[in-house]
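Dropping the structure in here first, questions after.
A single protein chain has been omitted from the complex, and every remaining protein chain is retained in its original position.
Order of writing sets the labels: A and B. Residues in every chain begin at 1.
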């Protein structure tokens, strides 16, 4: 971070309501209360860290309006409505300076095919490829080495980071952010086993991504066999996730890293899927369900389900079974004891 | 999909034997029976969906020769030998128009090193890099931003999608299709722990891919320590799969998304590996085995095995154990009851 803010600037960016104390330092970094050094901005985001405020070496501390305490020497308390939100304001400002918007236009090294539509407000960075009949939205930024296939559409105000691929005919909504290396529109994995060989089932559908979607680095989304693979508005997908063909992910879902969703499964709105979980194909995961990390889902889930384990069970049951599982060595001994005590003459005895 | 077919064209492409009914619509999309709207082509691929035919709004429906029923108004039944296969014919035709073959030649933005062999029939798209002594086959298509390393060989009629890397000395057969972002020939993960450090074991082997192989987006295949990592003819590998160094995958296998196969493991012909399964190193998985999704294989498997779970067990046994596992809370209560009933005086009692 190569950004410097004065106390005045933080006060203004954070929409602060009052201040206490004084510092001559400028802010050059952000750190947790216990890790902060002079020159850092810190914040009390969670009441449980209150005792840390008195000990922090941060030059500025964002605290809630009702916080009571004395700043140290050369330390300024900045009172705000919600310190986490206030910090996000500061971070958003820093983000802009870290990644300043380049000037609009097409870099001379980019390859834009005749027939592609690129508005004057778009930023097409170095070594991008845009095939024929693709359409790029207003103010959209293809950072570098991005590929947009034939007839694909990218909405307004998108940011596609280096090395992303949006294959032919796929559609992105507005304000979509793709981290580096995302692949949208690879072929679905469909074959028919005919005469001892796997014959390819052509995958001629597309992928349609809603507005305000973010997709993590090197994540892959397959195009549909026909029709569409869909990701709904506001959904956030982490790194190295696999979304199979004809999957429908609803609106405002969270899909954590390394999740795999097999073909034709429907994930309804507001679902949260923990890292490395796997969903079999042709399932429906009901609205607002939660799937714990590493779970294996092989059955439909009712709305509001909370599941864990492989194959997944209701969360509390799985937790309980995991506790009992650890007691299996003991249980086998207890059954041994019962048998030997009461003479399990004709019952099959096989001590563990 | 921006393709339009007349009923006549569908009749011809699908190799239809007769027709029933009449429609003035053209075909502009393909959809399942229940999802279809006027202008769509649909199909009866599975007898269990027979009742849906009478209700579908599709303009054209591919039905089997022995299907008995009446089309609706402005609806045409097209009778074919096998509706799924007939649909594949139509899809293959659409695929060609979605992804028309570009004109042969080397795009001026591509970097082809002196000494690389590129036949006149090959299509080298924008911003590809071909290093010295690499050889590209006849009619092979490197779509865009593809990297072919020093001395690598790509066979005839291949299609390498954007952002693929084929590193030095690796070899692809004919008709290989790589989805975007595939990496072939990254270093194997080999180190010796010497004097408190992991020292690299040079990885100087290669990767050899057979004919008719497809590899999914962002999948990685490591080069051998020495000798070769191998993928046999006709094998299909899905997205985000990891194939370790010196692995041998046989012919006509299916490897689903996010599978990992550790170094030196041999997977024989016709094996199917479900998504997210992991195979330890130095194993042999016998011909025609099936490994269920998310399984962990840490032992050799005899030919024709069907396994599930971590560590994997025979499929039926694992299924049965999963049923019993859910009854553990009950089992602990039953043992508690036995103990208290018969006085488990000197047996260790620890109720769950």
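In the analysis below, contacts are C-beta pairs under 8 Å (C-beta built on N, C-alpha and C of every residue); 3 or more make two chains touch, one makes a residue touch a chain.
Predicted model, so just to flag it, every value in this text is computed and none were measured.
Engineer: Quick one: say which of A:50, A:107, A:135 or A:197 touches the chain that got left out.
Structural biologist: For the chain that is not drawn, the touching residue is A:107.
Engineer: In the full complex, which of A:59, A:140, A:179 or A:289 touches the chain missing from this view?
Structural biologist: Going through A:59, A:140, A:179 or A:289 one by one, A:179 is the residue touching the chain not shown.
Engineer: Tell me which residue among B:7, B:27 or B:129 touches the hidden chain in the full complex.
Structural biologist: From the options B:7, B:27 or B:129, the contact with the absent chain belongs to B:129.
Engineer: Consider the whole complex, including the chain that is not shown, and state which of A:75, A:276 or A:305 touches that chain.
Structural biologist: Among A:75, A:276 or A:305, only A:276 touches the chain that is not shown.
Engineer: Of the listed residues A:16, A:221 or A:331, which contacts the missing chain in the full complex?
Structural biologist: The one listed residue touching the chain not shown is A:331.
Engineer: Hey, which subunit A residues sit against the chain that's not shown?
Structural biologist: Residues 1-2, 29-32, 35, 84-85, 88, 91-92, 94-95, 98-99, 107, 109, 125-127, 144-145, 161-163, 177, 179-181, 212, 214, 216-218, 234, 236, 238-240, 252, 254, 256-258, 275-276, 293-294, 310, 322, 325-326, 328-329, 331-332, 335, 338-339, 342, 344, 346-350, 352 of subunit A touch the chain that is not shown.
Engineer: Could you list which residues of subunit B touch the chain missing from the display?
Structural biologist: That gives, for subunit B, the contact residues 109, 111, 127, 129, 145, 147, 149-151, 163, 165, 167-169, 181, 183, 186-187, 189, 191-192, 196-206, 218, 220, 222, 225-227, 240, 242, 244, 258, 260, 262, 276, 278, 280, 296, 310-311, 313, 317, 320-321, 323-325, 327, 330-331, 333-335, 337-338, 341-342.
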